[in-house]
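Can you read through this structure? Questions will come right after.
Yeah, one chain of the complex is gone here, protein chain that is, but the others are all in their spots.
Note that the chains are named A, B and C in the order they appear, and that numbering of residues resets to 1 at the start of each chain.
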Amino acid sequence: MNNPESGNSNLKSMKALVFHGKGAPSLENRPIPAIVDGSDAIVRITTTTICGTDLHILKGDVPTVADGRILGHEGVGIVEEVGSSVSGFHKGDKVLIANITSCGRCHYCKKAMYSHCMLGGWLLGNKIDGTQAEFVRVPFADSGLHLLTPAMDEEAAVMLSCILPTGLECGALNGKVKPGDLVAIVGAGPVGLAALIAVQLYSPAEILMIDLDDYRLSIAHSFGATKFVNSSDGRASERVMELTHGAGVDVAIEAVGLPVTFDICQEIIAPGGRIANVGVHGRSVDLHIEKLWSSNITIATRLVDASTTAMLLKMVVAGRIDAKKLVSHRLKLTEILKAYEIFADAAKQRALKIVLRNACEIENSI
Amino acid sequence: MNNPESGNSNLKSMKALVFHGKGAPSLENRPIPAIVDGSDAIVRITTTTICGTDLHILKGDVPTVADGRILGHEGVGIVEEVGSSVSGFHKGDKVLIANITSCGRCHYCKKAMYSHCMLGGWLLGNKIDGTQAEFVRVPFADSGLHLLTPAMDEEAAVMLSCILPTGLECGALNGKVKPGDLVAIVGAGPVGLAALIAVQLYSPAEILMIDLDDYRLSIAHSFGATKFVNSSDGRASERVMELTHGAGVDVAIEAVGLPVTFDICQEIIAPGGRIANVGVHGRSVDLHIEKLWSSNITIATRLVDASTTAMLLKMVVAGRIDAKKLVSHRLKLTEILKAYEIFADAAKQRALKIVLRNACEIENSI
Amino acid sequence: MNNPESGNSNLKSMKALVFHGKGAPSLENRPIPAIVDGSDAIVRITTTTICGTDLHILKGDVPTVADGRILGHEGVGIVEEVGSSVSGFHKGDKVLIANITSCGRCHYCKKAMYSHCMLGGWLLGNKIDGTQAEFVRVPFADSGLHLLTPAMDEEAAVMLSCILPTGLECGALNGKVKPGDLVAIVGAGPVGLAALIAVQLYSPAEILMIDLDDYRLSIAHSFGATKFVNSSDGRASERVMELTHGAGVDVAIEAVGLPVTFDICQEIIAPGGRIANVGVHGRSVDLHIEKLWSSNITIATRLVDASTTAMLLKMVVAGRIDAKKLVSHRLKLTEILKAYEIFADAAKQRALKIVLRNACEIENSI
Partner (left out) sequence: MNNPESGNSNLKSMKALVFHGKGAPSLENRPIPAIVDGSDAIVRITTTTICGTDLHILKGDVPTVADGRILGHEGVGIVEEVGSSVSGFHKGDKVLIANITSCGRCHYCKKAMYSHCMLGGWLLGNKIDGTQAEFVRVPFADSGLHLLTPAMDEEAAVMLSCILPTGLECGALNGKVKPGDLVAIVGAGPVGLAALIAVQLYSPAEILMIDLDDYRLSIAHSFGATKFVNSSDGRASERVMELTHGAGVDVAIEAVGLPVTFDICQEIIAPGGRIANVGVHGRSVDLHIEKLWSSNITIATRLVDASTTAMLLKMVVAGRIDAKKLVSHRLKLTEILKAYEIFADAAKQRALKIVLRNACEIENSI
């Protein structure tokens, strides 16, 4: 095992991926963060990854991210130091970092809507420095960290920081998937595939995957989807209605974030069905309420709350979810600029999640 | 009491309100309906009323209604005859007629989604002849009728045929109203007021009513609303946000059916809130998913299922709901053309529900 | 394929398993049933099976079963004739018979509590003649039958008449099993194993099986259970608490019907947990409410409603549930007395479900 003690004391600064407005980020030296509040922990990152939302940030779509911000809201690492009021974690603990920060006491936290926590929410890599660095400061550590055993697979664990809770909470739970359902997922990119893994916890009879890319559909097949529609001819809705003998689907999960994919969802939803929106949308969509007003349907949106992370961790530990299969590429943290390039061209590069390991960590673990 | 026996045998034909395409309906003589199927009942109508949806039909908005159709899907009456397989009702029973017909056995009925019953749904006054007549044939009578005591107030009962279940199911239930909630209802017409009565079953802390008309807002006040916004200046959303100190509302009920009123709902909904659509919409609306994708909100639509009629009847009988206060005008069935005129001009005429009593019935009951 | 036409016309009587009070039943010739009510169907049984409840009847535990009653409430067959008001089935249809009869219109049916239907409930093999015969009359056929494709495996299908809905409704649903849960099932007999199959639809992290018999525990292992306690030393509760590090279980399913097994459930249930009772109990149990009053637990009972049969059928057809693995023995209907002997000694005989096929059916199908 590595020696976090010496590792830390030797370092005056750390490598970090820094946002500088719309366009390419840079890999820079930045000071190692310190405890600011008694509820903080400092975590040495051993594994991190890139989220689709990070690409949105680089496109300038997320105005809350300031110039100079260290990006990243996913990570696994080792606790380096804890604040005075942290009771559940200690130096040396291996931990999973949730993407959402929660005080645990405001009225949103009391209804498990941590994404809207009045003191937290989505802070990391957004309103405060994030995890695409060698160290990160995690506020409200007792809520935001999850203890891992030393033997826990880090690649599996880092899938629980954001992508699997997103697929589960925004997709499966918002879609109220239940045994016997016919579920369609529009978009077989990383988050659509995460939704595909998540919905299987609720035992749908059939899962219909819709995407432009046959390779991604083949991945969906290996992940458990049972029916497939390539939407590149613009006739996905027709095809779904044929496949369902005109009945439509019980649940439609939008995992892209475009008007055209939202439209597919409204066109294929059966009476009594649920549309769950996972995609991040940049503009409004045309809701066909003149047709849907009498269809007894529900449309649900959600920013992931990471309220299911502990449960997902139990399932991964019990061997019931193979989270690691979402990982397509593995690089060093120092190669993160290359990783961004690959991820920005994900369909062509056949990339799902790209795992980044801290280089010194890798050396230490040899 | 009247003598249904003689009443029926003397009549060869009956008065009925008949649709003849877009425009005014006519009051005509029509043959008294007979049993067609073993599950049918023939009911002599003693009280009926007009629904906002009937006005939509007259505007030509409901293509399923054919020329020559007798309108009306609300009614109270006396069972005149039952088919061979009807077990729960007998000649002479006083009954409430549900607006929705359900076979009780298809997969939609098995999930209480009667509005989409594969053999039923909204038939009366739409696909088969309705209740704005002296007699009506009710299919699947065991499901579609509710037994009333002879003493039951007919005006209260007829409010349970359509308007109160609509306010409850499409408004309160779809809005998942719960104790302590702040609920906004957009539109204080009859169905908005029905929603106002219904949401109070779930004990919101505050009910904010939004309408263009101060008289209707004053009615809402007398019905239990606690805050009021006159939306005629086009600034309703701003006013609601001020009244809620920027928090927005937990539940927004759309009870009009226009893009502008749907917009108010999306503008005032708090994170975690529910938009329940009650209005019948003629065109699509612009859904601001670029803002709502991260708000953890739900939008729910529904055609009333009349699945709550039996419960509402218990509440009216127990004196817990004063359904009768929705009645603003009382006329004879033979005056139904005049009733339609008043109802078409409801805001100005200060009309809520207009109750129509069968004339001979009135004489008989003297 | 067989020729039901000639089959029926040639037969004046049929073989049937008849109850004659406490003790052994007899295999007798009985008249073939005829349509009594318009909602009836006559079904020629091709496959049936024996339920644990049938053994209870033979012990004299079920006072509603009269002398002379044909037993059995599970079956697959071919529709021979339908009553005048049956709309969903026709002569020649291959069908699954639900154990519960439901009118679909009473207030219990309207809340999907078919087991308490005011005109139905558990009738077959209880209050009217049942399915352990060559023919059976099924009341309310539109509700009580499920259409099968000609190719449908009959052994898998007959597991959906009673045992799998029981395991699902009384076990998994009443236990509110959810992803990540730790579930204990007390009793690895047929119904406990059915519960084991059913709970997996809701993705528990671990399933702990408790039984006296190591063979049955080994079957549970092959069916997906992950932890095992042999309770023959009377220390099952201690063992469970050790295995759970003192935490207890989220869900405890009682699948035996004895005070001692109910006790295990109350001893191992964690705060916030749910006890689901599947077992048929002959006497009261001592509820330790002096300990449980503050534990935020729920105890739920249920007579199976067969409300999940259609869903289970979809899952079997989709290949998501392997219902057939519950079948341990296959005999001819004419060998049913021998089958009862085996089933009455199930643990020793290593019997789970014993499938009985109609002999002439077997010949015909050759």
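Just so it is clear, a residue touches a chain if its C-beta (ideal position, glycine included) is under 8 Å from a C-beta of that chain, and two chains touch if they have at least 3 such contacts.
All figures in this text were calculated on a predicted structure; none of them were measured in a lab.
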#### Entry: Residue among C:Phe135, C:Tyr202 or C:Phe262 touching the omitted chain
C:Phe262
### Task
Please pick, from C:Ser87, C:Ser295 or C:Thr334, the residue that touches the omitted chain in the full complex.
C:Ser295
### Message
Among A:His20, A:His107 or A:Lys348, exactly one should touch the missing chain; which is it?
### Response
A:His107
#### Entry: Residue ranges of subunit C at the interface with the undisplayed chain
108, 111, 113, 115-116, 257, 262, 271-272, 277, 279-290, 292-303, 305
### Task
State which residues belonging to subunit A touch the missing partner chain.
38-39, 84-85, 87-88, 103-105, 107, 109-110, 112, 119, 142-143, 307, 310
## Note on the structure
subunit B positions in touch with the non-displayed chain are 179-180, 200-203, 205-206, 226, 310-312, 314-315, 317-318, 320
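Please note the rule applied: only the chains that are shown with their structure count from here on.
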### Query
So how far apart, in whole Å, are subunit A and subunit B when each is placed at the average of its C-alpha atoms?
44
#### Entry: Where subunit A touches two or more other chains at once, by residue number
none
